[in-house]
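Every protein chain of the complex appears in place save one, which is left out.
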Amino acid sequence: MSTSDIAPDARDTALQEKALAERLASLWATPRGILGALSTVDHKIIGRRYIVTAFIFLLLGGVLALAIRIQLARPENRFLGADIYNQVFTVHGSNMMFLFAVPVMEAFGVYLVPLMVGTRNIAFPRLNAFSYWIYLAGGITLWAALALDMGPDIGWFAYVPLSGPQFGAGKRADIWAQMITFTELSALAVAVEIVVTVFKQRAPGMSLDRIPLFVWSMLVTSFLIIMAMPAIMVASTTLILDRLVGTHFYNPAEGGDVLLWQHLFWFFGHPEVYIIFLPAVGMVSSIVTTFARRPIVGYLPLVLALFATGILAFGLWVHHMFVVGLPRVGESFFTASSMAIAVPNGIQIFCWLATLWDGRPQFRTPLLFVVAFIITFVIGGLTGVMVASVPLDTQVHDTYFVVAHFHYVLIGGAVFPLLGAVYYWYPKIVGRMMNERLGRWVVALLFVGFNLTFFPMHILGLIGMPRRVYTYGPEMHWGGLNLFVSLSAVILAVGFVLFFYDAIRSAFSGEIAPENPWGAPTLEWATSSPPPSCNFERIPVVSGSYPLWEEPHALSVATGLRINRRELLVTSISDASPQARESSPRNSIWPFLAAIASTVMLLSSIFSPWAVVWGSVPIAVTLIMWFWPKGTPEDIS
Amino acid sequence: MRHRAVLDVSDLPMHGLEAASPTWWGTFGFMLLEGTGFALVIAIYLYLLSLAPQWPIGAQPPRLGPGTILTVILVISIVPNYWILKWARERDLRKVRVGIVVMSLLGIAPIIPRAFEFPALGISWDSNAYGSILWTMLGLHTTHIVTDVADTLVLAALMFTRHGDNPRRFGDVQDNALYWNFVVLTWLPLYICIYWLPRL
Partner (left out) sequence: MRSGFKPLLGAVCAFPLSGCIGWQSALSPHGAQSGSLLRLIWLFVVVCAVVWILVIVVLAVALFRRRPIGNEPPLLEPSRESRLNGIIAAATVMTVLVIGTLTLVSFVATRGLDSADENVLTLRMRGFQWWWEITYLDASRPDRIFLSPNEIHVPVGRPVRVRLSADDVIHSFWVPSLAGKKDLIPGRDNAITFTATRPGVYRGQCAEFCGLQHAHMAFLVIAETPQSFEAWRRSQIAEAASPSNDEEKRGQSVFTVKACAACHTVRGTSASGSLGPDLTHVASRRYIASGLLETTRGSLAAWIADPQTLKPGSNMPSVPLSSDELRDVSAYMASLK
């Protein structure tokens, strides 16, 4: 049926199911070909790209990790020299934090939040497209620099003065700082989109107390991003100014201060770790609910715990600076606040345990990942409580004890739930199931490999091994444990390789997935796998927290939307009562071009401050074209 | 899954305004993040001030003239900005056209004293940390003025085309006016920091 056959004000009630599906499919479709791919604004396509890209960065970062482990396997090893080693661990850390962990969590938000709240696209879909391209450009910048032996070599937190104009020679530190700008720009854009999607586009009836916990976690994460990332933007910008035009923010000789950098960085850096962790928590809640076959115990405490973590996250940054010699009273305050965050984290663990206890757990791969998560994350959290103690931290700060802590919380606390989430949502995203038997192997290898790799690092730290050393002498007697760690990392790597193998293989030959393979309760399972380009042929209406459990046989829906333009529902913030039928923008190439223009500007500004001036002209042009109305039905009101 | 129609939304408006509009909330989101940026820059200023043995470092406090003129212009611009918000709400195209031209001019006007503000600081960005933070504060705020003016000019052009008479455009005008209020509001603490704290 072509567009001309349809009356301009035709509603979805005018068509039969099948005709409606076809009509909506052509209305929301992404055209084939390169141009279509570059101009799509479909949150599912963009989310999928984000996820795949982030996992590629995990793989690349993992390869660097293996290089680190080879170098450290024996004392006085010569596999990597000092210079390469410093680039490798810096890029490993920066890549894992900025190019893998944060983006992958947002990517899941971009894909899932619109589906889980029952809408047809994310808010500001073009901004979403833009954010992906910017992210990609940032990632390529960092890795191209490493390939050209221009990789940053200053650690992932780039302390001044080492990264400053006097000691950070060449363009290495600038590359680092600009990579930050790229990734933060994209993160901020996604954060605003998610906030508005959750605030304004929830399915009618999805009042605040019915929002799925994963969506809550993405909402809190997005606010963390909005409040924390400006700090790193300010920090990296002032660093570039110091390096490029001779300002003195970090120069103590001219009234600047070295610790200012650390305050700014960690004011961002601490919330950053919860930006990674909170979405993982949301994933755990989803998986636990489905596989314990029981509504979650303590919905309200869990939501409050998310908020408490989010708020407390801004009061902890100094715990990364316990040995810089700040006043004792201040340090003790930050010990107290750091330990206090164990309370909301504990509440979450307790709620999941209670749900599992009272439910009927089904041991499928996603749940196994959750079990692995609880076992390892609690260790990492407890070592977090240890390093939160000022006197104790004076011994273990900047040692492998801390390296062990943060890999326990990052991998045990975030990557395990993430992989569980991949097994859980893969059928929805790809339309095929992953392999259950391989999945069990993946869990087992990763769990065992992980603990064997990282547990001994606690001991290494206590027996004196500092972090970020490219080698150590045989007289230190760290060789044995390091060799053990490096060999165990092989098990870990095999686990990851098996995971990637399963994920790729299943895309081609996995069992075809039904709509709701796990019998899960939330809205993303109420549409086909993978979802059609419009997500839902009719927008769902909900009357409980677990719509598919409460009404298993038919989905309540709203009718009366137009079918000549991309249309979705806008609802009120608290009780999600319908307010308007809003249009959603069409595909456009301009976000892509704007991203190119921004990339050119940001990269040239490493070399000349004037690039900011002339570089903003093409950006302005692309932005105007992006927003200028094209007279499509979406513009009617 | 089978569908069961329980809600008819055909009578809803085809576009949400203000709190019912996603862009309105998006604007708030961006204000929140940029506001955080401004707050951080002020925090850096106060931090450096607290460390310095004397403040300003190696300079006289900035001359008050240009900054104060700019402040007055910005505060005055709130009035037509308020009118344009009202007219946009009433969807009065003619008045909105007048208003947006006025706002374009009132957006360009402060750029002139701003150009004189930088020299009035009496210190260069590369003299010391005090100069650096001053230039950064002014620079950051200037980019906000410039981007908002650019936005206003584009919108003004748009209002005189056939796309103008459209509730969506009135919504855009409202969002733009809100954002201008934000630009004015964030200037006030910066003004106090730059011009008055060193005089205390």
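By letter and in written order, the chains are A and B; residue numbering begins at 1 in each of them.
What we mean here is this: contacts are C-beta pairs under 8 Å (C-beta built on N, C-alpha and C of every residue); 3 or more make two chains touch, one makes a residue touch a chain.
Bear in mind that the values here come from a model prediction, so they are computed numbers and not experimental data.
Peer 1: Report, in label order, the displayed chains that the undisplayed chain touches.
Peer 2: Taken over the complete structure, the missing chain's partners among displayed chains are A.
Peer 1: Pick out which of A:Leu38, A:Met386 or A:Ile589 touches the chain that's been left out of the picture.
Peer 2: A:Met386
Peer 1: Out of A:Ala19, A:Val343 or A:Ile512, which touches the unshown chain?
Peer 2: Looking across A:Ala19, A:Val343 or A:Ile512, the contact with the absent chain belongs to A:Val343.
Peer 1: With the missing chain put back, one of A:Ile374, A:Leu438, A:Met457 or A:Leu523 would touch it. Which one?
Peer 2: Candidates A:Ile374, A:Leu438, A:Met457 or A:Leu523; residue touching the omitted chain: A:Ile374.
Peer 1: Please identify, in ascending order, the residues of chain A that touch the omitted chain?
Peer 2: Against the left-out chain, chain A lists 81-83, 86, 153-155, 159, 161-162, 166-167, 252-253, 257-259, 293-295, 297-298, 301, 323-325, 328, 331-332, 335-336, 339-340, 342-343, 346-347, 349-351, 353-354, 356-363, 371, 374-375, 378-379, 382-383, 385-386, 389-399, 451, 455, 459, 462-464, 466-473, 475-477, 519, 521, 546, 549.
Criterion: only the chains that are shown with their structure count from here on.
Peer 1: I'd like the Å distance between the centres of chain A and chain B, where a centre is the mean of that chain's Cα atoms.
Peer 2: 31
Peer 1: Chain B touches which residues of chain A in the complex?
Peer 2: Residues of chain A touching chain B: 11, 13, 17, 123-124, 188, 191-192, 195-196, 199-201, 204, 226-227, 229-231, 233-234, 238, 241-242, 245-249, 251, 254-257, 260, 263-264, 267, 515-516, 526-527, 537-539, 541, 553-562, 569-570, 572-573, 578-583, 620, 624, 627-629, 631, 635-637.
Peer 1: Would you tell me which residues of chain B are touching chain A in their complex?
Peer 2: Residues of chain B touching chain A: 1-16, 19-22, 25-26, 29-30, 32-34, 36-37, 40-41, 44, 47-48, 51-52, 57, 125-133, 135-136, 150, 154, 158, 163, 166-168.
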